[in-house]
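A short write-up of the structure that comes next.
For this depiction, one protein chain was excluded, whereas all remaining protein chains were kept in their positions.
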Amino acid sequence: MEYQWPLVIFTVLAGGAGWLLFFTALNELTGTITLTKVRDTALPIAIVMLIAGGISSALHLSHPERMMGALAHPTMGIFTEALFVGLCVLVSVVFMIMVRREASTKALKAVAVVTLILGLVLNLMLGYSYMMASRPEWDTLLLPLAYFGTASILGATVYQLIAVLRKVDEKGIAHTGWNTMVMGVLAGITAFAYAIASGALAGTETVHSTTLRGISLSDVAVGGLGGSTAVLLWVGVLLCGAVIPVLCGFLIKRKPEKAVWVAVIAVVSALLGCGAFRCFMWAAGIASINMFQML
Amino acid sequence: MPHNAIVVNLNLCTGCMSCEIACKQENGVSLGQYWNKVFRVGPQGTFPDIKQYWLPTMCQQCENAPCVEVCPTGASYRDENNVVLINHEVCIGCKYCMMACPYGVRSWNTDEKVVEKCTLCPQLTTLGKKPACVHNCASQCRYYGDLDDPDSDASKVLARFNESDIHVLKDEGNHPSTHYILSEKIGTWEMGD
Partner (left out) sequence: MGTTFTRRSFVKTAVALGAAIVTASGTHRLVEADGAYADPDTDTSAVTIVPTVCRACIAQCTVLASVRDGRVINLEGNPEGPMSQGAMCAKGLSGIQALYNPNRNKYPMVRVGERGGNEWKRLSWDDATDQIADKLMDAYNKYGPEAVFASTGGGGNPHISGPIRFMNSFGSPNNFEPGCAQCYLPRQTQARLVFGGGKDDNLSIADSNVLEFYFTDSQVQSCVLWGAGPSWSGPSMTGRAMAALRDRDQGLKTVVIDPRFTADASKADVWLPLRPGTDVALMMCWIKYIIDNVLYDADFDQKWTNLPFLVDPDTKYCLHADVIGGSSDDYVVWDDNTGSVQALPFPYDDALDAALFGTYEVNGKQCPTGYQVLKDACDEYTLDKAAEICWLDADRIEQAIHIYADAEYSTLIHGLATDQFPNSAQAALAALELECMMGHIEKPGAALQRFGCFAEENGKGAGIIPNDTFGMGCLQALITYDMLEKRLGSNEHKGFLNWQMAHIPTVLEAITTGKPYKPRIWLERSGNKLAAVGNAKSWYNALPEIDLVVHSYMYPTSFTIEAADYILPMREWLECPKPVLLMNKVFPRQEVTHLWETCDETLMWSRLAAKCAERGHDGCRRAFIKSEVAPGKSKKIGNFEVGIEDGYPWAHSEDELVGLFYNECGDYNPDIPTFDDLVEKYAETGYEWATIDEWRQYGFYKATDPSTGKPHGFGTVSGRVEPYSEITTRLGRTGFPFALCEDGCVEDLTPSSVDYEPVPYYMEPYENPADGSDYPLVMTEGRVPIYHHGTLRNVPYLREIMPTAEIWVNPKDADEYGIADGKWVKVSSRRGETYARAVVTSGICTGAVYQERFWNPELLDKNTGKNLNGSWMAENVNVLTKNDAPFSDVYGTYTLRGFQVKVEQVDGNPYDVWTEPTDFQPWMPLTGDDIAPTVEEADPWASIPSEEAE
């Protein structure tokens, strides 16, 4: 299937934002004091990412003006995604306001728990919408897991970049480096597990070539490991989305003082990797029998 | 509720494409868009011992229609006659239904920017006529009717064949209603069972 850019962007931004909220909330709960000021930047950035993502997803619709119709018709999928994006925005705003109004630690911890959970659930939801029997390559729990995993590295690197830019102390920065390394490994493992288990790498055979149509349906099936999807996986998802960020995290942990450029590279790389995974999913998502080849 | 569906006897279908044109003409389907499309399957085997058949495809009117399930707006719906249809007015064009349809038989209308597909021609059937593709089929091998009514054309033709000659497209739990008749002599069914 063709890449659906608005949805790629949406799930990248929303997923990254969800993880950003997660790390912010986690810090609130575990209390690495030096990282507290990251929170003040992370929350508005998460909100911006969520809104930008939401707008992007609306761009995917040909009739966004009718979007309210969706509200009248709650189902799993789009509706729940939209719901969780909305809830995340809401909780972030609340979080921010509470921080401004210097709410009690207890209250902040409470809102952090909600934020943390919402960030994670949103991330699972984003991939879960694509699980459908019609697309065997998508119809596995490993897909939401990989969405979860590949977005986590984005959240971690953004969090790390903010920490670096806000000149957090070395210990704090080293901590974000750790995050990055762990999440990079998570992204790599979940993405790779999905790629292998879903059969997406094996390529799909569709119906036969058709006499009176001059085209061969089998031509459009995804290629195997050697095809362009494989390049996406190796270079995009695994190199950019896992290996490079992990290296960056490692470097930052070793030399927190020289972290700015490394942190920028980590974000860009994670962004690419996270997007690449989504593209990989679209490319792999051939219907089991795609008669009209309309998607 | 009726359980209306199309049955195609592939033992007779000649891949003549008449149903494809009949459908486009009746429903004004634009170039590059399809509600009904005919494919050649085969040749199977090695020359000169080969078999080949044609597979006309359209919305299979699933009993558990995933397109309806995923549609966030209710634009894809099942009407009071049990037919899966799309309300163009409500469709937001998210294409989730197209992704969810296991057969890729939904079509993107680039003019109206909504999804559409075979409707079973209610504008004809409610007047007691047959769908355009059924009426005009050159081999007269397409049948339409209520699968639950043993006297319908669709049920009667199915009753003439053994279970082993009756097929549906690969069922992912969606239970397609369209049935295909194909005997081993003419071809080996390849589309799942």
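Order as written gives the chain letters A and B; numbering starts at 1 within each chain.
Quick note on the criterion: contacts are C-beta pairs under 8 Å (C-beta built on N, C-alpha and C of every residue); 3 or more make two chains touch, one makes a residue touch a chain.
Fair warning: this is a prediction, and the values are worked out from it, not measured in the lab.
J.: Where the complex has a chain not shown, which of B:Val8, B:Leu55, B:Val70 or B:Ile86 is the residue touching it?
T.: B:Ile86
J.: If the hidden chain were put back, which residues of chain B would touch it?
T.: Given the touch definition above, chain B has residues 9, 11-12, 14-18, 20-22, 24-32, 42-43, 45-48, 50-54, 85-89, 111-112, 116, 119, 122-124, 126-127, 132, 135-141, 186-187 touching the missing chain.
Operating definition for what follows: only the chains that are shown with their structure count from here on.
J.: Measuring from the mean C-alpha position of chain A to the mean C-alpha position of chain B, what distance in angstrom results?
T.: Distance between chain centres, rounded to whole Å: 38 Å.
J.: Give every residue of chain B touching chain A within the complex, in rising order.
T.: Spelled out, the residues of chain B in touch with chain A are 15, 17, 33-34, 37, 39-42, 55, 57, 66, 69-75, 89-96, 98-108, 113-114, 169-170, 172-174, 191-192.
J.: Can you list the residues on chain A that touch chain B in the complex?
T.: Spelled out, the residues of chain A in touch with chain B are 1, 4, 60-64, 66-67, 69-70, 72-73, 75-79, 129-130, 132-135, 207-212, 217, 285, 287-295.
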